[in-house]
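All protein chains of the complex are present and in place, except for one that has been dropped.
Here is chain A:
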Amino acid sequence: MKAISRTASTTAPSAEEAGARSFARTTRLLMAPAVIFLLIWMLVPLAMTIYYSFQQYNLIMPMYNGFAGLTNFTILLSDPTFWKSLANTLIIVAASLVITVCLGLALALLFNRTFVGRGVARTLAVAPFFVMPVVTGLIWKNMLFHPVYGLFAWVARQLGLEPIDWLAHYPMLSVIIMITWEWTPFALLVLLTGLQSLPEDQIEAAKLDGASAWQEFRHIVIPHLGQVLYVVVMLESIFFLTSFAEIYTTTGGGPGTATTNLPYYIFQTVFQQNDIGIASAAAIGAVILANIFAIMLIRFIAGNLNAGAAR
């Protein structure tokens, strides 16, 4: 009897251990394909970009290729077009952020009220977010902004004003208008989702306490939306940093370099100047810029994850 129980107690843990080990192996096998895929398609190329940024590497002049040290970076930093593209990138991000978040918040509050046909109106208002950016660029460039045949020119003439050649005279504003048109619906959509999760009883309590609409907005809505606003700002920043299609289809980065942002600058450096080294150095810049926002956002997502686990 004693012997049996002893063998049982010695074999049981080892069987459990073996079971746990094969279990761990199975879960690792389940995760491996996704992890390996992302390693190959994202991290390995990122490492290669860093490597290329230290190489002299021009596709049409292969005889000069070789280790370049920091030359690519010094060339890049002395290139006014790079600085211009950096400034343009930041202008696009800042202006589009301010406009989309403010408009999105105002619209979310407006669409959170009950009125006739709210569902249909909301559906129409978020539609631009689902339009391909390439199509967005062409609609605005051809049918709205065009100085002769565009709708804006016609409206200006109706009002007795001189039609404006938007893309030639206000290229940056035009790009920002297009991006804003696409992304205000996103801000609206997310903020509206946030508003709808606002606890009803808090509002009721505030109303009973005689809070004005402004007090209600300032002390209940804004704190509740704080998280949502944070996420919208971070996500939009990351997406605005990489704006491309709207510029590619309309201004082509011009006139001159007026609307060349960092992605477009890199695109031109690779595909028009074939300079892999300098383009890679600029790409590192773009990654660092995106990381500033991404790190904050990822911290927030990770924090949320733990909060979810605690719940």
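To be clear about the criterion, a residue touches a chain if its C-beta (ideal position, glycine included) is under 8 Å from a C-beta of that chain, and two chains touch if they have at least 3 such contacts; residues count from 1.
The rule is short, and it goes like this: contacts and distances are computed from a predicted model.
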Omitted chain (choose from "EF-P 5-aminopentanol modification-associated protein YfmF", "AAA family ATPase", "Xanthine dehydrogenase family protein molybdopterin-binding subunit" or "Sugar ABC transporter permease") - UniProt protein name: "Sugar ABC transporter permease"
Touch with the omitted chain, as defined above, among A:L151, A:L173 or A:A205: A:L151
Selected residue (touches chain absent from view) among A:T193, A:Q215 or A:Q273: A:T193
Hidden-chain contact residue, picked from the options A:F54, A:F73 or A:W140: A:W140
Positions on chain A where the hidden chain makes contact: 23-24, 26-28, 30-31, 33-35, 37-38, 41-46, 48-49, 52, 107, 110-111, 113, 115-118, 121-135, 137-144, 146, 148-149, 151, 154, 181, 184-186, 189-190, 193-194, 197, 227-228, 231-232, 235, 238, 241-242, 244-245, 248-250, 262-263, 266-267, 270-271, 276, 279-280, 282-284, 286-287, 290-291, 293-294, 297-298, 300-302, 304-306, 308-309
